[in-house]
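With one protein chain withheld, the remaining protein chains of the complex are depicted in position.
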Amino acid sequence: MTRTPRHQIESIVSLHAEVRTRAPLVQCITNAVVTNFTANVLLALGAAPAMVDIPREAGVFAGIASGVLVNLGTPNADQREAMREAASAATHAGTPWVLDPVAIGALPVRTALAAELKTAPPTIVRGNASEIIAFDGAGAGGRGVDATDVVEDAASAARRIALATGGVVAVSGPVDLVTDGIDESRLGNGDALLTRVTGGGCALGAVMAAFAGVTADRFAATVAAITVYNVAAELAAERAGGPGTFASLFLDALAGVDAETLRARAVVR
Amino acid sequence: MTRTPRHQIESIVSLHAEVRTRAPLVQCITNAVVTNFTANVLLALGAAPAMVDIPREAGVFAGIASGVLVNLGTPNADQREAMREAASAATHAGTPWVLDPVAIGALPVRTALAAELKTAPPTIVRGNASEIIAFDGAGAGGRGVDATDVVEDAASAARRIALATGGVVAVSGPVDLVTDGIDESRLGNGDALLTRVTGGGCALGAVMAAFAGVTADRFAATVAAITVYNVAAELAAERAGGPGTFASLFLDALAGVDAETLRARAVVR
Partner (left out) sequence: MTRTPRHQIESIVSLHAEVRTRAPLVQCITNAVVTNFTANVLLALGAAPAMVDIPREAGVFAGIASGVLVNLGTPNADQREAMREAASAATHAGTPWVLDPVAIGALPVRTALAAELKTAPPTIVRGNASEIIAFDGAGAGGRGVDATDVVEDAASAARRIALATGGVVAVSGPVDLVTDGIDESRLGNGDALLTRVTGGGCALGAVMAAFAGVTADRFAATVAAITVYNVAAELAAERAGGPGTFASLFLDALAGVDAETLRARAVVR
């Protein structure tokens, strides 16, 4: 598919309008640190969050949801079981689901779980460079949630994962990379303050699930999610006095950002 | 009991002063998404939160607490056991306790648990219209935490629950309904931004437990909790730039709202 930057920007604007109109229901099985911020991000975006993360409910709900996020940040035993249920049910129902393999590599429980979930397979995989390299099976992992590798180092790992899963892979960094193994986009929006708020990356995974819930074009959904999110971060950063006020202003910006601003600011190549 | 609007407004003002003076200790067994916001709401109100939610401690603490909240949002196995302990201990000790049957109906684990807890019985039940209808046993539930029914559709379900439990039922919506099966109030304060912050409803359950901790009149406690909470939301909405700054300003308003403002703004009928 030929995706010119201009085509992609119109797609971002149009998918953003779809999300606001249809309020996709996003199931999040995510870590204890970021549940609150993630739910608030989805509400600000115009989506409907539902944190259904216990066994015997997670699978049921994945059949109802528009999109599902599975984030490995603090995967206790109950959550791991719920993640397996949800991934399986989502795949069977054709519900798009996003895997965020937080801090895999160095940590054994989540690394094994990630390898298992890879076969489901996930519709979109989102991580920093270190996580994507580890998910590809090649790296030793980073230190917790920090990336110790840079985005371009992870480009070939990202392509391999995309071809293996038949899905989309997004690598976060100063410039974000999106690939389905063939097509590739690099997205230049964002602000460093996003890395000073916990959940800045994790909540983006939920936003990807929201966008994937309104279109069958998951590459376009991923590009739109990242760009809307990062443009809102830029708007907030211009007015913030630091990471605390930034987090509040970011939610305001996500609720308020319009098509004109997206067109004026989106950096896609 | 005859409850004129004027009588009720004076009761709101007086119970609000009681909460600030006595700082009721509110035990919350609540979902992972909203614990932080709920605790901050209680602190801003002038109450003392305590999130004691593990087995073998939850029952002990329910005997010490002024009021207890049981919220079914993310009920893992440990929490379910803690909820049973706390509900039972609260009932035995005469401690008022609030049940928020989040998203019951569609989801099997929590729906079974809600049916079990109904017999404890709860002092106050709080939910949106879909949850109240499901709790009455008649509905199929909503989609997650969204109400797909409107408040007046749930009025007869609410009355039946109140008569069955001998307690009070509150249905959230643009106009809130409070009933004990005989008396009824409709409360007109609030702002739509409360629905754009996660925990906007859940934290209100904790505020009800705080007010119920300072009076034996649980109907009056419920009316006062809703009105103080929703007037604070109005004050915050007037200055907010969106849902992010709203959440911060709401806590400020809850900490600062005074008797004069409550009298001027309370809409009770």
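In order of appearance the chains are A and B, and numbering begins at 1 in each one.
Criterion: contacts are C-beta pairs under 8 Å (C-beta built on N, C-alpha and C of every residue); 3 or more make two chains touch, one makes a residue touch a chain.
As the structure is a prediction and not an experimental result, all values here were calculated from the model.
Of the candidate positions A:170, A:197, A:210 or A:266, contact with the unshown chain belongs to A:197. Among the residues B:19, B:48 or B:99, only B:48 touches the chain that is left out of the figure. Considering the whole complex, the residue from B:78, B:153 or B:184 that touches the absent chain is B:78.
Only one residue in the set B:64, B:182 or B:264 touches the chain that does not appear here, and it is B:64. Hidden from this view is one chain, which touches chain B at 25, 27, 32, 35-36, 39-40, 43-44, 48-54, 56-57, 60-61, 64, 76, 78, 247-256.
Residues touching the missing chain, restricted to chain A, are 31-34, 36-37, 73-77, 103, 106-110, 143-146, 195-199, 240-245, 247-248 (touch as defined at the top).
Note that only the chains that are shown with their structure count from here on.
Averaged C-alpha coordinates give centres for chain A and chain B that are 33 Å from one another.
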